[in-house]
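Only one protein chain is missing; all other protein chains are in place.
Note that the chains are named A, B and C in the order they appear, and that numbering of residues resets to 1 at the start of each chain.
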């Protein structure tokens, strides 16, 4: 009888099954809902680096996922903050999904509170070009944005204290143009940030506008389907890095209005030189092997795969996450980070030791 | 000018960006929606092996995903067939999602037709134990199942030609019990299959019932959240293997009523000995290195990681997908496949050359 | 007592330990020596595709690994054939490693016979440019190649029936030049093949010479360190695909002299159009989803990641191993395989259905 029971244990424990009781066996190693990927990106001096997606759709507009599941999905994928930004003007499921413009946020917010995710109340003001699409973030009442005139909608959002983000300037006509309406909004402090990356594409020249007009750069998903359907590998999801004084909705809001963001997409960073430099410095640990021969080891402690060009090499070399690269590099030598952009095709150049 | 342009190309092609034009760069390698994992499981003599999930929820009952996205998700994950089986009796979103019981299938079916996925019309008859939950598959009109008496609902489904599947017999009270009502339904040919695996758990003794009562074994997800939220790694999703005469809804239906299924979950197979044996034989290619010394190489050509116990080894050895294992094994020797079950804790034993 | 023993089983089976007995626990899942990666590349009509490395060094010249371990290493990595090609003229360890020029092959051959690997007896004739380095393969007695005059060494090898392979034409001076001495050897049928890839670098214009002078193209490692030290990821090792009538040394020799090779390196193929076309056709399985809309699924059944450019896309799209890609492509449309080269920067163009 003893050996029989041990035999059972041997069989059932094998293949990673676990007895819950004699009738039900468990496979805990496949259960995903309690696990979250941790994406290592360093904090910078005085600020916590929060990973955020400020452009998310649900079944309440033209998305394919229930709002609380958007929170779970972002939690699994290592984000700290999402904004629910369903379209005001475009609701193709409205014959089936009956609700006002605040409901999707409410459902998501409840889930966020349960599992410690910050959920921002937003809406996408969805108009034709030249204005295009704008996300209003930190809204009080989204229903009030459902007005005929597009500038009225923006004014209402601003009245509610909203942060206004210009979405995908290069979409849908493959041309990124800063129209007079945008310049006017910027001049009146009614436009605060802009996507340099949306979904699967970047708009590199928009980073030049960020520098010229003091807009904050964003990388968002504009997610409609599931994240797994959108990105081929786990954790290719783009994100906006926000340097916040505290991990809270207020912390995020303060940081956005202060312009402390970097766009992060598929192992690229796009943003102000000062932020990129500090992320690089805090990501790379240098160990000197032979000072005379300038032989060093560089350990990339972050989860962003950097690409450096230096010395005689005509092409960039990868610094993979959690790997160490051995190279000869005199102290103080400039290195070009070909994955870090401070403007259109303008890469970060800095020394690393 | 030449070098400048080449320099730009060098920068923008780097990091996997691709110029679409000067304003918009693409990152084709992250785009997931057109890619599908191919799970290699061999066909068996005379039949095509289809990978199926017969238990899927959407936002129309208590799921979290829109029906067409369920089709995309299953397509990405390598399935050939899904059944939409929203609850009849449990619709917690019904104050928001207004629809009849056929709608979720219709939305999913339209997407299935577009991308070549077979979508089965089903409903989950959701009652208390002893009856429990039953999926009625291949329905004509799900609305007619919304009747007070549970046996009337089954009769209506049977009248429509439905295949009746008993879901998660071990849930929710951790006890798998074959109640008189099930025996009666089986006797009257109103119960045809049963889940030996649901979601994250298996009910091994239910395989003994399959053998005794000629029920077909199933492994389904009972998916409510996204698949990525449910399973920690891609492709841990369970599936029911169906051996079909043709890749069509009719082909699936004929195979189910004929009992040609094997449950497949996390690199385990559970089903009739004859099916398991044939899958094994067609999965493993043996190359003889030294006939005298009984030295062979076994190449596991399938994507299921098998586990064998043989000879002097007190524990199983893994035959990993797409890998070759070298071993000494006399021809005709019995090998125990500790991941293949023909009954509760009864493993497949067979020779491999 | 029962529960205690089960508890022990629970502990020790956990973490993948397996009892061998009470004093010694095993971890079979970490043991690597019996496992071999299977690299799936299709056979072509009438021939078996063998994966070969014809350029391998050991401690007997300037390599770092004992000859029998070179066989194990190649077996682990999925190769079918290696040639041991220690330098004749360069033996930096000779004060320690005392042996003639045949010994390293003998040690490797013995291991090859044990585990079913084909091991070819070769030597590297190691001279300065213009001649450069040549591998003589299928030698009888390597000692006889140790002669002052380089052309005498080649003649001796040819007398022994050797196949002569020109190694790394672009090394060490970064220029691939076909010198008069090579043209003369080719004219006299004393030079049969040439490396278009060696170690980490390719010489694309050498493929044009292959076409013009009917040389067979090779991709070899020229391995000195361990394979794991040389290549960052497992299975980035280059290989020469040989289309052989039979899996034997004779089969390999016949195929080489008949010129049936393709160079394969880091998911690139370089060779004659006819061979590349057939590999592509047998690698890609097409399923038609909607004939009217030209919607198809392409399943890459090989382990080589192909890259195609077609239609409106300005950049190539990846066809990953064991994945399916869905695309719109009219039957008979030309597709450019940007990873398959038939000459310098000349890609294979073919339809796929």
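Just so we're on the same page, a residue touches a chain if its C-beta (ideal position, glycine included) is under 8 Å from a C-beta of that chain, and two chains touch if they have at least 3 such contacts.
What you see is a predicted model; the values in this text were computed from it and never measured.
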Check the options C:64, C:247 or C:326 and report the residue that touches the missing chain.
C:64
Pick out which of C:114, C:211 or C:226 touches the chain that's been left out of the picture.
C:226
The listed residue (C:76, C:167, C:261 or C:283) that touches the chain absent from the view is C:76
Would you write out the residues of subunit A that touch the absent chain, in ascending order?
18-20, 26, 28-29, 34-38, 40, 78, 114-116, 287, 289-290, 295, 297, 299, 303, 313-315, 317-318, 320, 322-327
Residues of subunit C (touch criterion as defined above) contacting the omitted chain
8, 10-12, 14-17, 20-33, 35, 59, 63-66, 68-69, 72-73, 76, 93, 96-99, 103, 170-171, 174-176, 200-205, 225-234, 236, 265-268, 307, 315-316, 338-339, 345, 347
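The rule we apply is simple: only the chains that are shown with their structure count from here on.
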Can you give the whole-Å distance between the Cα centres of subunit B and subunit C?
38
Quick one: report the Å distance separating subunit A from subunit C, using the average Cα coordinate of each chain.
41
For subunit C, write out the residues touching at least two other chains, lowest number first.
none
